[in-house]
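Every protein chain but one is kept in place in this view of the complex.
The block that comes next holds chain A.
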Amino acid sequence: MLTLWTVSLFLLGAAQGKEVCYDNLGCFSDAEPWAGTAIRPLKLLPWSPEKINTRFLLYTNENPTAFQTLQLSDPLTIGASNFQVARKTRFIIHGFIDKGEENWVVDMCKNMFQVEEVNCICVDWKKGSQTTYTQAANNVRVVGAQVAQMIDILVKNYSYSPSKVHLIGHSLGAHVAGEAGSRTPGLGRITGLDPVEANFEGTPEEVRLDPSDADFVDVIHTDAAPLIPFLGFGTNQMSGHLDFFPNGGQSMPGCKKNALSQIVDIDGIWSGTRDFVACNHLRSYKYYLESILNPDGFAAYPCASYKDFESNKCFPCPDQGCPQMGHYADKFAGKSGDEPQKFFLNTGEAKNFARWRYRVSLILSGRMVTGQVKVALFGSKGNTRQYDIFRGIIKPGATHSSEFDAKLDVGTIEKVKFLWNNQVINPSFPKVGAAKITVQKGEERTEYNFCSEETVREDTLLTLLPCETSDTV
């Protein structure tokens, strides 16, 4: 009898699990789905708000370099600050081992001040994130609740609309934003910058960032390869209304440098060291940073897979257009579809990541040779470098097509230059030309046609001008 009671009480205690409650934030337990599952096996409770010591650092157009601290415990600090009720508010939330005063967080605010008037709040939860990963993953819940509490204060004390709030979270910060969003009805937007995979991918929606957390959720995946064995920190799981997979979402150009080149970074040793450890993962916020100043440089194409995108099957943009990855994703007309949408694009390999996609189709003329064909575009806003269109047997009359991502938008295309070369000596000095080259921009349906009847020797440029109207008849 005594044994029976002892066992019963033990089981009851075990089943109930532990729970902690914090003023204004509610209770947090270590029951499923937060712990004791295959994805989250360790039973850990989040730390207290005092231990995490979350800070809300406000920058505005009036104080772009010196922050003002907003206190949850003292709403009057908001009234006394430069916070403007008429403006949008964007929270920037860092991730694991990061901090709210890191360069990229502050740079986000500075870039925004160049394009809009906004309240920019950097959420600094470094004490809660610079610990073991599993503990930090659990602290996400408290930080998320605190962000929600801050929004709630704005709503109640200042009649601020939650639809004007945008949460931008990187890594674990994306799931902080998800937690805050699930606690804030009517939240306007969440941007997840490579939401972290470990402890979150495959969990129920209440645990992780998902489309129900805000009216509009966009996600950028840059390190979506599996954690084991590729050390991909980000999730591959679709988490938003629009999910962007730049360069396929797994491996970013410029992140495969040898170690010495990676660490000795143009931005300094500290930035290079971060890049060495997590280059793909950190790219998500770098793309977002640049997208603020490049409203049309990150056009993303709807596609079933990156393989299809690279095979040029997803060009040009459909009728409803292409969304811009990053800051301007919310301007996309098709964002409110019921189905999650997948988008692909290519970026540069270093700073100035924006790219503009072109398709080039050409009809060859002249002699038959083996070699490679290159094209450069010239337009009202500048010209591109030479891009490879084709390698192999150059046969007159053959048509070849390819797409490339240019470093600039050349504007209205005025002429095209053609060049061919190979690696062998050509004793007969063969001449090759392009009878016609058609160019199309990714975001337009318009095709530009260029013609020439000339042929050129190897390593000589042939200029093609717009076709005469009689040719098109």
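As a working rule, a contact is a pair of C-beta atoms (placed from the backbone, for glycine too) under 8 Å apart; a residue touches a chain by one contact, two chains touch by 3 or more; residues count from 1.
One rule holds in what follows: contacts and distances are computed from a predicted model.
Participant: The complex has one chain missing from view, so what does its UniProt entry call it, picking from "Type II inositol 1,4,5-trisphosphate 5-phosphatase", "Mitochondrial 54S ribosomal protein YmL7/YmL5", "Colipase" or "Synaptotagmin-like protein 3"?
Facilitator: The missing chain's protein name, per its UniProt entry, is "Colipase".
Participant: One chain is left out of this view; which of A:Arg40, A:His327, A:Arg357 or A:Lys374 touches it in the full complex?
Facilitator: A:Lys374
Participant: Which of these touches the unseen chain: A:Gln250, A:Asn294 or A:Thr384?
Facilitator: Answering carefully, the residue with contact to the hidden chain is A:Thr384.
Participant: Of the residues listed, A:Val20, A:Ile39 or A:Val277, which one is in contact with the missing chain?
Facilitator: The single option touching the absent chain is A:Val277.
Participant: Mind pulling the chain A residues that touch the left-out chain?
Facilitator: Where chain A meets the chain not shown: residues 254, 256-264, 269-270, 273, 276-277, 349-350, 374, 376, 382-386, 417, 419, 421, 456, 459-463.
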